[in-house]
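Following this message is one structure expressed as structure tokens.
A protein chain is absent from this complex, but the other protein chains hold their places.
For chain A:
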Amino acid sequence: MTDSRPVLTMTGISKSFPGVRALHNVDFRLFPGEVHALMGENGAGKSTLIKVLTGVYGIDEGTITLGEEQVAFNGPMQASAAGVSTVYQEVNLCPNLSVAENIFIGREPRRFGAVRWGEVRRRARQLLARLDLDIDVTAPVASYSLAVQQMVAIARAIDVQARVLILDEPTSSLDAGEVEQLFRIMRQLRDEGIAILFVTHFLDQVYGMADRITVLRNGTLVGEYPTAELPQLALVEKMIGKELDVLEGIEEHSRRDLAALEGGTPFMEVSQLGRKGAVAPFSLTIHAGEVVGLAGLLGSGRTEVARLFFGADRADRGEVAVSGKPGGLRNPVQAIERGIGFCSENRRAEGIIPDLTVRENMILAMQASRGWLRPIPRRRQDELVEQYIKALSIRPANPDVPVRNLSGGNQQKVLLARWLITEPRLLILDEPTRGIDVGAKAEIQKLVVQLSDGGMAVLFISAELEEVLRLSHKVAVMRDREMVAQLNNDDTVNADRVMQTIASGSQREEADK
């Protein structure tokens, strides 16, 4: 495939934002009929490169050539008209409109200016059949799962005789089966000659799908490699720019002595806690210094458990005791008062306030727990913020940049810092590493180990089993909104066994009855 001419060439691309140099002299090529992975840490410039390509941002320097012509799109519409379509990480569809309309809006078939609805539906069905998707095209898009919405977005993207299809982290909210379905479609489109630019943080997916890899780091190009010639470890090194032994370091730390911890006083004990329609009653004890992992598939009730622990949802049955003192958690304020912190899964909607600066976002929870009448002195703020920017290596290391200008991984670190500043005794982390790169992931994992060594209890939720097993002393397994097992993370526990538990729902050790 590399013997043909590239369908897309980007040369010498530079782009700056106030206070941040996002891209510097980056080259990128894309050939027809290939899947090309764009790799890099958070903040490496992947998203910026895509937005520059599709005309969301203008470029400061450099040229873009599509086919034989030099192009400079003024927006996504023009780009997609020229055959460059994008499907973003967060599905960008209109939830109130029907599936069919979401596929065709902006280019509906018309007669005398009137939209031909019959034709719209017919062609939508046809297009979705090509993707092997059999759904009611007249139903609002919001009534389908994220995975289906993702497919609808792809259907929209390929309808315009796309030559280049950009998939920006399409898999980050899909479960394994849905990912496989997406890959099948990607292979099919690739074989039809479409060039696919694929951004993801899952290395397995890169090696499963991509023909070539381009690596960016800190806004500059590291290189372009055929996937077969770049071993996984070498890729990670190129992304991070240093030898990666952090992960191995953590491995040694794990599987620590649970008995010693369980001898101590429990920090939080819940018994038969449940909420109708959210999660079946469960009992769980977390000790100081203990990391409890919560494993399970998407939608198995992991987040619901976390929300009950934080009082974000009110339990309708069961009992809670914090530090030996009984009493329900009625709302997050009570939870914060008792030393519980919660990093939500949905950092954009429920955590980060994009228009506030890094400093303001960080001190938010601490200020809230002090009450608004006792402002934190500016000097103290600066100290704290500087400390955590350094500790979590947040980039750019400038406390006065609005958080919206930071990459996803760095936003996540700011959110972590917000809770760490309050020095909680139990920190609930809901998917803290989702959608962030290997380097940041390793840093966050290392941090969890450090925190628990320092005596903090952690409830760690992640879709990645490896990660849960690496960090946790105890793994609670969720299945169909029920806690089906609690496994002590000793030598007998591995990913296979947890997987089996999820699949079979057996080994009910502490589940009800």
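Keep in mind that, in the parts below, contacts are C-beta pairs under 8 Å (C-beta built on N, C-alpha and C of every residue); 3 or more make two chains touch, one makes a residue touch a chain; residues count from 1.
Basically, contacts and distances are computed from a predicted model.
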Chain not displayed: protein name in its UniProt record ("RNA polymerase sigma-70 factor, ECF subfamily", "Polyamine aminopropyltransferase", "Sugar ABC transporter permease" or "Cytochrome c oxidase subunit I"): "Sugar ABC transporter permease"
Listed residues A:Gly58, A:Gly75 or A:Gly208, member touching the removed chain: A:Gly75
Residue among A:Gly113, A:Gly277 or A:Pro377 that touches the chain left out of view: A:Gly113
Sole residue of A:Ala72, A:Ala139 or A:Ala397 that reaches the chain not shown, by the stated touch rule: A:Ala139
Residue ranges of chain A at the interface with the undisplayed chain: 56, 75-78, 80-81, 86, 88, 92-97, 101, 105-106, 108, 110, 113-115, 129, 132-136, 138-140, 142-145, 147-148, 156, 181, 184
